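In this view, the complex is presented without one of its protein chains, the others remaining in place.
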Amino acid sequence: MSIPKLFRRSLWVFHLNTGACNACDIEILDLITPYHDVERFGIKLVGSPRHADCILLTGPINVNTLPHVIKAIEAIPEPKVLIAIGSCACGGGIWFDSYSTLGGVPNLIKYLKEHGLPIPNVIYVPGCPPKPEAMIYGIAVGWDLVRQKQVHEVKVVKVSEEGVKAIEGLSRELKESLERFKRFLRGVKS
Amino acid sequence: MRSQVTEVAKKLKAFGEVYVRDGVVKVVTDEDRLKDLILYMLQSLNARLATTVGVDTRVLTHNYRVIHIFSIDDLKIYVLVELKVPKERPAVRSITPLIPGADWSEREVRDLLGIEFKGHPTKEYLIRRPKLWLEHAYPLRKDYPHSKKVLVPSPQYDIEPTKGFSVAIGPYHPALHEPEHFELVVDGERIVEARYCGFMVHRGIEKLGESRLDIYQIPFIAERICGICGFTHSVAYTQAVESALGIDPPERAKYIRSILLEIERVHSHLLWFGVLFHVLGFDTGFMNVWRIREPVMELAELLTGNRKTYGVNKVGGVRRDIDESKVKKVKEVVNRVRKEFTELIDKFLNLSEVIERTKGVGVLEVSDAKKLCVVGPNARASSIDIDTRRDHPYAAYPNAEFKVPVSDGCDVYSRALVRRDEILESLSIIEQLVSDLPKTPLSVEEVPFKELSEGVGATEAPRGENVHYVITGRSRKLFRWRVRAPSYANIPSLLYMLRGQHLADAPAIIASIDPCFSCTDRVLVINLRYGTKRYVTLRKLRSLGE
Partner (left out) sequence: MSSVGRLDILKKALGIGVVTRKYPYVRVEPPEGFRGKPIIDPDKCLGCGACAEACPPKAISTEDSQEEGARYVKIFYGRCIFCGMCADVCPANAIELSKEFELASKERNDLYLVIKVPMVKCSVCGKYFTTAPLLLKSLENVPEHLRPIMTVCPECKSKLSSRFTSFARRVGS
């Protein structure tokens, strides 16, 4: 479902820290201070998930916070969007395989699927911590106000003609010397 | 100093075997002589407990080890007290009855390693959650793989509401930006008892440091222990490893480390002022202080490549240089911040709203502060004069002149005054150090590795003393890494500060010790006794606080 159709006016966000180091959280707080001032777009930080339209999630989803996180996500009324901020939320960060973290939003979505809970739309904002401008860009991307710059890219490394010929030549040389050696051995045996 | 070290070593010979290396004294003792040794250290040597470490050395010596780290501030040395714990049914005598500040560390060792402490006052869990964690999973033991999740296969995620008149603050609350859970048992408007159930930010850092990462990658994980004071953790770790391997980084690297440490202190204290004013409902103060703070973040971005999590530290030196053009910019920003800060802060702190809500609020008596081994500005606001930059000099601090502000008000207001003075001192230190950077290389050429070597590294983070203890292992990895963040020692003092206070002052008191739950929560949770009253909503509490 396209996000602009769901939210026509200002966005009220709820900040949820699931065990992050706080760098992303102070950058989120930085958004409401005079230099970046997201209140000019109508974005407001609210105190309760019941008032929120979208949730700003930071942290690699700690095992000890799991019940609270699920309760908070369920408390947000539909329609809802989850914005995963920072490298911990987008992919588990540097502790993606630790014993006490779930490993970020992708694993949380898997967990919600397994337990049959509804899954919100997700926007990923990588960075460690992401700049406040990058977070504003993330919200703009989610609302389809700008075109997304980051796309899946595949680049192929090309080997030059001479390189290919050189390797084939060496391979042929080796096979010839092995053949010669085998014939020599057979000769010695007989 | 060498003579003082040998003197202390001689005095401690009566209690066990003594080893001395690099200014660190180690005493290997046993349970019978432990109490006498601790009393001797507290009374005659004026020692302060930093932390307690549990190590699984079953592969080396077929037993566990428990190490208590003490700091003797007047003589500038660290003393390690080591005890051997048997392999079967591991148990050792607790020192909490003598030093209440050892409470959390011993519970952490019990939760993560399974070592019992005989005589510990409580059996409550610190980090473990019985409903969520597997029964006999002890993650810090060597036979537990670091990626095996402790979550039970089918956790129940229904949270029981608290019974009775206890007000729950957290884990997600608008006054707090980190998940932690306070339960305040109230009688009318007065707080009778406080309970802390935190440790929701426990990410298994120490286990990762021993298993997947090698010594060159750990500065990056150390920096992400806390996003506000991360560089201090990185410097403390590299100092511990450098002391264990016997490396001395070049002078220019030490200067650059000190400059970035002070920049971090300035930004952290300005952030703290903003949060305090925000919690008191004074949003003008919050916005103005964070406006003053923004140029500091941009300066960090220019010097290191990122606004936070600088990533310039490595074992043996630094990765980036501060050249002439950047030196000019540093001086510009320092002058600008000093001018704007001094213009406004005294006006803010003299407003009657701020004074009435902070003077006499959240008092921590001097005797309680000493008992709990509180560190940092919280200790200095209760007239305890300790500062790691002066007591255990490291990096380039011996080359700078600075004062250590101390106040005797013991309340939230004096903590604000101490932090205000520290910002001005930090700006002066940055100016002194950046004006004469020595011309040496940025890091050592080679890092020679020594196996099974111990090291202690300490720095003064914005919140207090940060201690890292390291035992190197095989093939450039660590055997054990222990982090003691300052908030670990400061948060237990909250439970003393909150008693008898107004409910509406609770967020201000919690904010005043500058708690950094992500530094603290590598370990367990504490539980307190339980009241019985009605459940009050979070919104009501926030509105009470404004």
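The letters A and B name the chains in turn, as written, and every chain counts its residues from 1.
Quick note on the criterion: a residue touches a chain if its C-beta (ideal position, glycine included) is under 8 Å from a C-beta of that chain, and two chains touch if they have at least 3 such contacts.
Because the structure is predicted, anything quoted here is derived from the model rather than measured.
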**Prompt:** Which listed residue (B:Thr57, B:Ser94, B:Ser268 or B:Asn288) would be found touching the missing chain in the intact complex?
**Reply:** B:Asn288
**Contact residue for the chain not shown (choose from B:Leu45, B:Val192, B:Leu302 or B:Val404)** = B:Leu302
**Prompt:** In the complete complex, which positions of subunit A touch the hidden chain?
**Reply:** 34-37, 40, 87, 90-94, 96, 104, 106, 121-128, 130-131, 133-134, 136-138, 140-142, 146, 148-159, 163-164, 166-167, 170-171, 173-175, 177-178, 185
**Request:** Using the touch rule from the top, list residues of subunit B that touch the missing partner.
**Result:** 213, 216-217, 220-221, 224, 284, 288, 291, 298, 301-302, 305-306, 309, 311, 319-320, 343-344, 347-348, 350-352
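In this text, only the chains that are shown with their structure count from here on.
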**Prompt:** Using mean CA coordinates as chain centres, what's the subunit A-subunit B distance in Å?
**Reply:** 30
**Asked** Across the complex, what residues on subunit A touch subunit B?
**Response** 15-27, 29-30, 33-35, 45-49, 59-60, 62-68, 70-72, 93-95, 97-102, 128-129, 131
**Request:** Provide the residue numbers of subunit B that touch subunit A in the complex, in ascending order.
**Result:** 127, 129, 132-133, 137, 139, 144, 146-151, 155-159, 171-174, 177-179, 199-205, 207-208, 212, 220-221, 224-228, 230, 271, 286-287, 290-291, 294, 297, 306-309, 516, 518, 521, 525, 538-539, 542
